[in-house]
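Note that one protein chain is taken out, while the other chains of the complex remain in position.
Lettered A and B in written order, each chain numbered from 1.
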Amino acid sequence: MTTTTAPAPARTAAPPVAPRRRARKRTHRLVTTLFLGPAVLYLVLFYGYPVVQNVVMGFQHYTISTFFTGDAPWAGLDNYREVVTSPLFRTALVNTLLFTVGSIAGQFVLGLGLALFFRRRFPLSGLLRSLVLLPWLIPLIVASAVWKWLLDTDSGALNRLLVSTGLTDTGVPWLTSTSLALVAVIAVNVWIGIPFNAVILHGGLQGIPDELYEAGALDGATRWRAFRHITWPMLRPVVSVVLVLGVVYTLKVLDIILGLTGGGPANATQTLATQSYQLSFATFDFGQGAAVSNILIVISLVFAAVYLRLNRRAVDE
Amino acid sequence: MQHRCASTTGGIPAGGPAWHDRPVSRRAVTAAGLLAPLAALLAGCGAERSATSPRTLRVLDTYTNDPDRTVVGAALDAAAAKVGVTLERVSVGGDSLIQRVLQQGSSGTLPDILMLDNPDLQQIASTTALRPFDALGIPTDGYTDGITAAGTYDGRVYGLAPTVNTIALFYDVPALEEAGVEPPTTWDELRDAAAALTRPDRYGIAFCGAATYEGTWQYLPFFWSNGGDERRIASPEAAGALDLLADLVGQGHASTSVLNWSQADVKDQFVAGRAAMMVNGPWQIPELSAVDGLEYDVVTLPTRDPSTQEAVAPLGGEVWTVPATGDHAKEKLAAQVLTEFLADDSLLSMAEQRSTVPGRPALTEAFLGRRPEMAAFADLIQGARARTAELGPEWPTTATALYTAVQLALSGQAGAADALAEAQEYV
Partner (left out) sequence: MNTVRHPWLHTAAGIVVIAVLLFPIYWMVNASLQPNGATVDTSWFPLSPDLTGYRTALAEQGPNLATSLVVALGSVVLSLVIAVPAAYALAQFRLRWAGWVLFGILISQMIPGIVIANALYSAYADLGLLNSIPGLILADSTAGIPFAILICRALMQALPPAIVEAALVDGAGPVRAFVSVVLPVSRNALITAALFTFLFTWSDFLFALTLTTTEDVRPVTLGIYNYLGAYVNDWSSVMATAVLASVPAIVLLVVAQKYVAAGATGGAVK
């Protein structure tokens, strides 16, 4: 990570007077340090060591003894080899990708829909808009318990509704069927993620000046064309943040899956994140657990790189 | 983390005349003002961790709920009073105990007396974090074989359980009478009973087949009594036991939700009348007794062929240990406290109030005199087997494989034999 003392060259034109330029440069450097310094310091302090430790742990035989004796023999690529060749890895990888794509698609579309719906004012819109945040407010233990009851095969509210309206004959095994469990978990994750998307996109929508829409209306733009040519381009930076952060957070999702199905049934909802957790804290092979979470980080990095590429293009526009 | 005594970003001039002469001044003041408390915080880096007095011992356990919390607390305090020390007790949730122990192990802040779940003991002992009882002078004789096996690592005893429990079959007495069914003693009888008891609004039986160690735990009695061996799980005997469970679910006599239920959920189902029988443990007795209109009884779990097979129960319960904190004086005091804690009267009183069975068979008679309804469990405890008896610290991997097999078979993904073969790969 770069330090705060490397200044950016001032992109001003050829200076008329040298001392004034130097003073301005110094001011600029000070201001940059003041504005960015605390943040960079905080990030290095709180994230630097864990990141390094996690990367190194992937290369060590780090077991429960290590916590007490400090011995962690070097393992080279053994952990990675064992993890990747384990029969569970491919299942977990596929599940992770399905889970991520499904969650992001659902959250984003529904979140954007809500944000657009609430863009203009109508009675009670303020209150309803703040209520949208409720799913995120609930502690995950409580949310997963409630959803587990709602989705129970025999006595869950959803199945009771479906059976009483005649849509199905018996309760649908949402959380206990290997084919449906992942869908159910994705749906719950979408529910939890909608507020995040809705509120941020709403904030972004509010930043689009009304004058643009008025001008567009004068030119005869329909709702769809206004969306495509005014809303979407202006929303791009916010959309890319929401999508990338959404992917990064979804890849890490752990508590909701563990709370709903524990990774089951029969590893149908086992993702790389839950596998890393179980390797570390159920079978106490921390080296392998760190290896899996490092693989997860690499996958996140790919998305991050894409984001930065898109972002650079957006700034230049 | 090497950020001790980090200093603030100094050297920024504070105060000054009008802002256009010193453009950063106001920000500097704000910055200094905000960073100062941070610096003060970090400047406390010289502060020692608060040391407890030499006659105060720290205890860590997982009894966060009553009655366990009060009962064990009282027993600990009584033992401490006899030795003349005071206790600082911290209780954490069961799931987070090992995490806490690891964190404390790596930062050198292990407690003086530590409670562990018995299958975890050998793993922790193998890390040299615990002191053996023979070196501390704590008596280790008179316990059941299962407890001694669970508490022994490399030939030395590192932990003992004052009271233990296991699982058995609870059944709804009126429900069985109504269906004209006797409490089952063989697997065939169990199948028939479950079938007879299943109604549209009620399943015949409920048990825990979740993807957690609770799922493994509930499979073990069937696995072991049929002759399964945890060193090689893909055996015909194991498959037979798994078939029993898979059939119960497959034929609709047990809900498919068993794949997701914890033992607490199973109890909820039983209490709500959604299951006529359940596999559970004596810790549920206080709750069950508090429910109006619930008449239940307990029998041992059926075996396939009682004439040739014995009911084998897995040993449950927590052991108490003395971590190697390096403070020998405190370790001696801890050992004395534990000796008192594990004495006859303390043990009996805990067993009676916690609905668990005393760990020393000699006390069973006295115990049954006070809690006659625990007879079924008391019988089972004599022969209860420790999960770590054969595999020691390697148990978690096999335990994971076992519940994976259960999940594969019960969800219909694979037949019992194939499920076990596939799970064997994970070991």
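Everything below uses one rule, namely that a residue touches a chain if its C-beta (ideal position, glycine included) is under 8 Å from a C-beta of that chain, and two chains touch if they have at least 3 such contacts.
Quick caveat: nothing in here was measured; it's all calculated off a predicted structure.
Q: For the chain not shown, which residue from B:274, B:330 or B:387 touches it across the whole complex?
A: Of these options, the touching residue for the absent chain is B:274.
Q: Which chain B residues would touch the chain omitted from the figure, given the whole complex?
A: 1, 3-4, 19-20, 23-24, 26-27, 34, 37, 41-42, 44-45, 47-50, 62, 64-65, 90, 93-94, 96, 99-100, 102-103, 106-107, 109, 263-264, 267-269, 271-272, 274, 281, 283-284, 287
Q: Quickly run down the residues of chain A that touch the omitted chain.
A: The list for chain A reads 1-2, 6, 8-9, 11, 27-28, 31-32, 34-36, 38-40, 42-43, 46-47, 49-51, 53-54, 114, 117-143, 145-147, 149-150, 155, 157, 191, 194, 196, 199-200, 202-204, 206-211, 234, 237-238, 240-241, 244-245, 248-249, 251-252, 254-255, 273, 276-277, 280-281, 290, 293, 296-297, 300-301, 304, 307-308, 311-312, 314-315.
Keep this in mind: only the chains that are shown with their structure count from here on.
Q: How many angstrom between the C-alpha centroids of chain B and chain A?
A: Chain centres of chain A and chain B, defined by C-alpha means, are spaced 34 Å apart.
Q: Please name which positions on chain B make contact with chain A in the complex.
A: Going by the criterion above, the answer is residues 1-3, 6, 9, 12, 23-24, 27-28, 31, 34-35, 98-99, 102-103, 105-106, 123-124, 126-129, 203, 210-213, 255-257, 259-260, 274, 396-397, 400, 404, 407-408, 410-413, 422, 425-426.
Q: Chain B touches which residues of chain A in the complex?
A: 27, 30-31, 33-34, 37-38, 41, 45, 49, 64-65, 67-70, 86-88, 148, 152-155, 173, 175-178, 261-268, 278, 281-284
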